[in-house]
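The complex appears here without one of its protein chains, the remainder shown in place.
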Amino acid sequence: MVSPVLLLAVPLGLALCVPLVGRVSRRAAGFVPVIASLFNLVVSIRLLPTVLEEPIVANLGGFPPPFGITLFAGPVGMLLSALIALAGLVVSLYALSYIKTGPTVRYHTLYMLLLVGATGVVLTGDVFNLFVFFEILCISSYALVAYVGDRAGIEASVKYLIQGALGSALLLIGIGLLYGLFGTLNMADIAARIDSVDSVPVFVAMALIVVGLGVEAAIFPLNAWLPDAHSSAPSSISAILSGIAIQVGLYAVVRMVFTVFGASSVLLFFVFLGLLTLLIGELCAFAQNNIKRMLAYSSIGQMGLIMFALAIATTGSVTGGLFQMVSHTLSKALLFLAVGYMVYRSGSLEISSLEGMGRRMPLTSFAFTIGVFSLVGLPPFIGFPSKLLIVRSALAEQGVLLQVLIGLVLLATVIEGAYFFRVIQTVYFKKEEGQEARQDAPPMALLSMFVFVAFIVVIGVYPNLITDVLESGASELLERANYIGSVLG
Amino acid sequence: MRILWFVLSPLMALAVGLFFLGLSRRFMARIQWRVGPPLYQPLIDILRQFTQKSVSHGPLFDLGVVLSLASSFIVVLFMPLGGTAPLSSSGGLLAVLYLMLLGPLGIALSGGEAANPNVSIGISRKLILAVGYEVPFLMIVLALMTYYGTISIGEIVAAQRESASAIASFPLVFSGIAYLLILPAMLGVRPFEVVGAAQEISSGPAAEYGGPYLALATIQHGLTMFIGISLFVNLLWGGASNPVVFFLKMLVVFAFGFWVNAAFPRLRVEQAVRYLWRWPTLIAFVGLILVATIGR
Amino acid sequence: MDRNQLMKWIKAPTKMAHKYSLNAVYFCTGCGVIEVPPTITSRWDAERFGVVPTATARQANLFLITGYVSVKTLRAIIRTYEQMPEPKYTVGFGSCTINGGMYWDSYNTINQLDKYIPIDGYIAGCMPRPEAIFVAVTHLWTLIDKDMADGYKRYRKNYAAYRANQEMILGEMEWPPIFQTEVATAITEREG
Amino acid sequence: MSLGLLLIVAFGGSLLTYLLGKVSARTRDAFAVLISLALVVMVASLYGKAFRVPFYGGFLGMPLVLRIDGLSWLFAIAASVLGCLSVVFSLGYMKGKERTSFYYSMLLLVIAAMLGVVLSGDLLSLFIFWEIMSWSTFLLISYNGGPALAAGMKYFVMSFVGSLAMLAGVLTLHGSFGTLEFTGVAAGMSSASPGYVLAILVLFGVAFGTKNAIWPFHAWLPPAHSEAPSPFSAVLSGILIKMGVYGFLLLMFVIVGLRTFLSLGVGRIEFHTVLSIIGAITILLPTFIAIFQNDAKRLLAWSTVAQAGYIILGISFGTSLSVAGGMFHFLNHAVFKALLFMVVGAVEYRTNGVRDLDSLGGLIKRMPVTFIVAVIGVCGLIGVPLTNGFVSKWLIYKTLILERSPFLAFAALFGTWGTILYSYKFLHNIFLGQLPQRYEDMERAPFTMLLPMTILSVVVVLFGVLPGIPLAVIDTIGVSFGFESLHVTPWGIASDTGALNTVNMLVAALVGLVVVWCVFRSGARSVSVGQADSYAAGAAVPRDKYQYSVRFYAPLRRMMAPYLKDFVDSFYMRLAGWVRGLGDGLRRIYTGYVGDYVMYILVFLAVLIFVQIAWSPW
Partner (left out) sequence: MTNPLGTRLDATFKGVELRSGVDGRLAVVVPREAIVPVLTFLKEDGYDYLQLISCVDWIDRGEFELVYLLSFYTEDEVGRDGGKQEVLLKATVPREQASAPTATGVFAIAEPHEREIHELYGIHFEGHPRLTPLFLDRDYEIPPFRKDFDTKQYVADVFDRVPPIDEEG
């Protein structure tokens, strides 16, 4: 029996080792995140069958809940932790060749801390612990955004820091409020007693927590840091931020709203909020000329879509939402990775500077194309079954309102397709002036991209590979009684 | 009997067509206070042209003229000329509508190879004019076909023989009037003589024709005249029970057409199309609406 | 129609057809063309003799050269003449075509047309009246009857000489010779 | 022959072609031809079979099924044959172009996806193949770069809107009936409410109509057809857009069912009549826009829209004759339009990409065979008797007249006159008239181009003379839809209300031609002269100037130009502009001042709490 605690402990320990290794060899330091992610991936996948049967509840320090700090490893947690590990692994492989200059050792340390923070958020069963891991995640990402050290990066980082800090403060106030109300920090314990107190303070706490987490989750009015941060960070970090960090934030929001507060009455509001985020994200991306900003806005849109799907709160839609999370992680991370080297070669972030990339970097461009197809939701790639599930579940609801809303979602997809395919045309079909030599990304980077491509295609063709996990994850999120029962015993 | 008509009707069309050509020249001369040529002048002309050594611009140049004349003869085979049409069961009026365009098309292809812009301009005018008169013409034909519920010319003639002829029955009288209004355009005479305008574009599509080519084109012109008039007689004036009556009816219609020819100056293409799309179209449209709503 | 006519029609229909269907090319070379409109319209009605103007050289068999011929016009006249299908007849109309007429000493008009293209007949006068055209036509009929209107054959036969004369005045021509000299001679001999 | 194997060959062939292209170009070409030929053979061997095979257990709980019957065989054979000919044509056309491996593999992928679409036995696999077809088409349309990019974009956006509508329709059906197989859905539809059926028809109609480019969804087609590589234009116009027709046929007569379809409507307005009227509009407007086009391929593209109108008019009018006519016209249009696009391709190939109708001319002297096939193709397009287009149009006209719809018949017949205008302009400006000096040394089209064109032109004439061959197949399909049989004879239709007999016409035409030819030859022999000896009022013919092709129908244009704007297209373009403007405006939310951002967060929080306290909605 492997304990989920290892998922946090081993990477954390290794993260602290990175500086030591870095003293021996700067190059070797880059392999530490690879090892840690690989370990996490193996462990998560080992644990998945187990948690599908019954969630694992691990108590740190041996105290039974609600007194000790609880780790709750349900299907959702395991799935996301596996996803984080996978993305972490691939991106760290990529970083081996991509991150060459600057304080690389510090980069790898921070990067590992980011992964640990993310894993912690998805595994924890304790509100304060959530806050702590969340801070680890956020603070390491503030630093990483500024990694390149140019003016734009630092400015973006500071903006991110200010907003993130504000979010964290609000989150902390909300948690404090909860503690004041219930005298406990254990999620299950709070959840079990949520109905026992006056609704207004609970709502205020919820609002604070949602807004606090929502900053990281890129919900519409709170996401202003995102385009700057994602476009200024190094592409490997953008990939992780877009693929992992904001999804973890969204997960935290959903966990709080679904499980802790059980607030089914606000879900309709979240449906609209998700739709608004989707439309605004896609429309803003449509008007972009900067490729990384475009991808960043597209991430906002995708977050909106996931939130829309999750907030419908039927088994099918939550399955779809989780599926979309997987698909978005794989596709968007792939896109950022591919764009990283394309931008590196062309020396500019303008979309027009990517002309002729299809000839100069054929494999990278191919990977980019697959990522786009998947993100837009074309068969036979992973984005297709996820979008299919969302639309199917929304239409199965038989409500006119949802049918209209799903029409808007599809419209947003069209806009998304339009701007992404414009980039594909630029990459492949625009005739560039000077013929430059063909020079693709380095093999390690290509390998990492093609790992994603393989996952995208395989899951796209055989979505049933992961639907079981997703469905049990959906039921875990939707049935809070089970959650409370399994934690509190 | 039917085999006989296969030979007879093209010959009759040829004779009547050439007669009309001569008659038209004579007719015009009399109206212009002239003596005019003898009635058989077209025959002399054709004989003369036939024995002149002309030039050929290529295989298509020859083939187009032949195709044009042959298709005109085939159209004649669809016409009941006071009897049964030899090709009555091969597509009816719809096939006639299509075959009627093969004549100009053959000339157009043939003239195209000659690389003479006068030819091209003439064809362009011809096609535009055709679009002009086809609007009312199609309305007329559709009104007839809808009214009698058939696409066969023979049956339309037969149905008219049972009751009144179409031009004398209520909703179709509009179609008849419209047909008379577009008849000069279909015959290609003034005021719609823009296609073979001798003075501006050197007789247009025929600009490169000399010798036998011109002879064939002249015959084709005669046949076109014959078809336009006989279509009116068949579709709107109840056809005829024997060729003589048919011929007499055609003569009357012919006289009308050439009276217009003599009395009016020429229009420009746009003016012609504008006219054709105004009054004849309006009247034909009224007829079509009445047929579609009232019916038989 | 007298019997003589009928016999002619039966014996030589082609020749008769050429006689009675003289289509003149509608080409106004000089001032004499002012006499053509009255000729073909109601006043004199040339159509009763089968004489009608045609639009292009291809359709015609009668070339009426009406008046003075400047050097530039000569080029067009030769071109038009060569494009007419055979058999074809040319009639010089007015004194200018015979000897230059009032332009006999002009720096720019040629004064003897038959040096450049064969002429089947001339109508003298400045201007000849429309009646003169009819006289010319009936005279041409006689010539055709007697196979004496053979300008086109002479042109073929002596093409080299004609071409040389043309090039003396016009310089190098814009189109190649229409007959190979030997071929032309052979055809002429075969046709008699 | 298993359907799975067929699709594996098709898709695998596409992939392998790309990989082989990395090894050797010659091998790849041979392999591509081989694969496309193999597809033809495999599809042909399926003639007359009808069966279904499940091929994928459950895609998210929805099983995927393949099936074949008469309808899908007809479309499959058309797709595979045209695909094969297009691949052969590409051998010459693509020589020396860059990224040919990509081109061939995408072409084969499109063919494979089309086969997938027509062989699908359930709506989900139909949708999946449909989408694969859409994006691979997008890549091929954009292939040429330059103006092709905008064309590809327009295609993709419109097609994507259509397919998402279709997705909504598919999933609604799944929600209602729990199955997506055609038979199951059809069973469910027979008891569904008319409003529901209508909604489904509209959702699917957007998808199929966009693909088939019926008005007002046609805006993508003209640029896409004109900018794509010519062999692919042939596929695109010939068969790819006909997937929309397949979809309509499937939807109307298999899924919804003939009787339900004909009785569907709101009040007295019947749905199928509305569709017929849309078809009539689709005939008229594009025909007259086509007349004034100066780009050969754009002219053909507009013509494609117009001909698609005939097909829609035919199949939506809903009588046995009209549906047979519509289906037959689909087949014919596939043949002659592919032929014409190939003709333009051959011209483009020899003139180094010139397809501007104003600057070509006289090519009959240089490319006589191409001209002959072009004439045959144009005759088919116009519907000259004894070519295939005549028979299909005749069927449609006849039923329209006999069913007392003279206005629809007028649109169809008048459209034919417009067709003559643009067809003649097409022929004249490319092949007739004076040969420009720069093309005097041009060679003929290469054999790999002539072969497919010749085959197609033979088919045009064959189907025109013996229409019974395809009509027999079509009649079987019609009968399976529930129509009465047509009484097909090898040379036409036997009927009391006006029969069709092409053999009579053929005999008459041959006899007439021979007689007239003999008469013609009995006259004086003519001398053969070149184009330089043309009547020019006595002047020598000036080179490159003695041609009338610019603004060929100028008088008509002066009259009609104000009414012939493609207002649908300009509306779409304006819409796209609005969306972009909206995006640009929304971007201003992100002002770049962190103070604003902090304010957003706090205001959002404050509003949340205030709303809850004030109205407590949650």
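When the chains are written out, they are named A, B, C and D in that same order, and each has its own residue count from 1.
The rule is simple: a residue touches a chain if its C-beta (ideal position, glycine included) is under 8 Å from a C-beta of that chain, and two chains touch if they have at least 3 such contacts.
None of these values were measured; they are calculated from a predicted model.
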{"item": "Left-out chain, listing which of the shown chains it touches", "value": "C"}
{"item": "Contact residue for the chain not shown (choose from C:58, C:75 or C:156)", "value": "C:75"}
{"item": "Of C:5, C:42, C:108 or C:180, the one touching the omitted chain in the full complex", "value": "C:108"}
{"item": "Positions on chain C where the hidden chain makes contact", "value": "70-72, 75, 100, 104-108, 110-112, 114-116, 118, 154, 158, 161-162, 165, 168-171"}
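Operating definition for what follows: only the chains that are shown with their structure count from here on.
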{"item": "Between B-C and C-D, the pair joined by more C-beta contacts", "value": "B-C"}
{"item": "Whole-Å gap between the CA centroids of chain B and chain D", "value": "36"}
{"item": "Chain A-chain B separation of Cα centroids, rounded to whole Å", "value": "78"}
{"item": "Contacts with two or more other chains, residues of chain B listed in rising order", "value": "51-55, 118, 202, 207-208, 211"}
{"item": "Multi-partner residues of chain C (each touching 2 or more other chains)", "value": "56-58, 83, 85"}
{"item": "Residues of chain C touching chain B in the complex", "value": "13-14, 16-18, 20-21, 23, 26, 41-42, 45, 47-48, 50, 53-59, 61, 83-87"}
{"item": "Contact footprint of chain C on chain D as seen in their complex", "value": "524, 532-533, 535-540"}
{"item": "Touching residues on chain D, where the partner in the complex is chain A", "value": "57-60, 127-128, 131-132, 134-135, 138-139, 142-146, 148-149, 152-153, 156-157, 160-161, 164-165, 167-168, 171-172, 174-175, 579-580, 582-584, 586-587, 589-590, 592, 594, 596-598, 600-605, 608-609, 612-613, 616-618"}
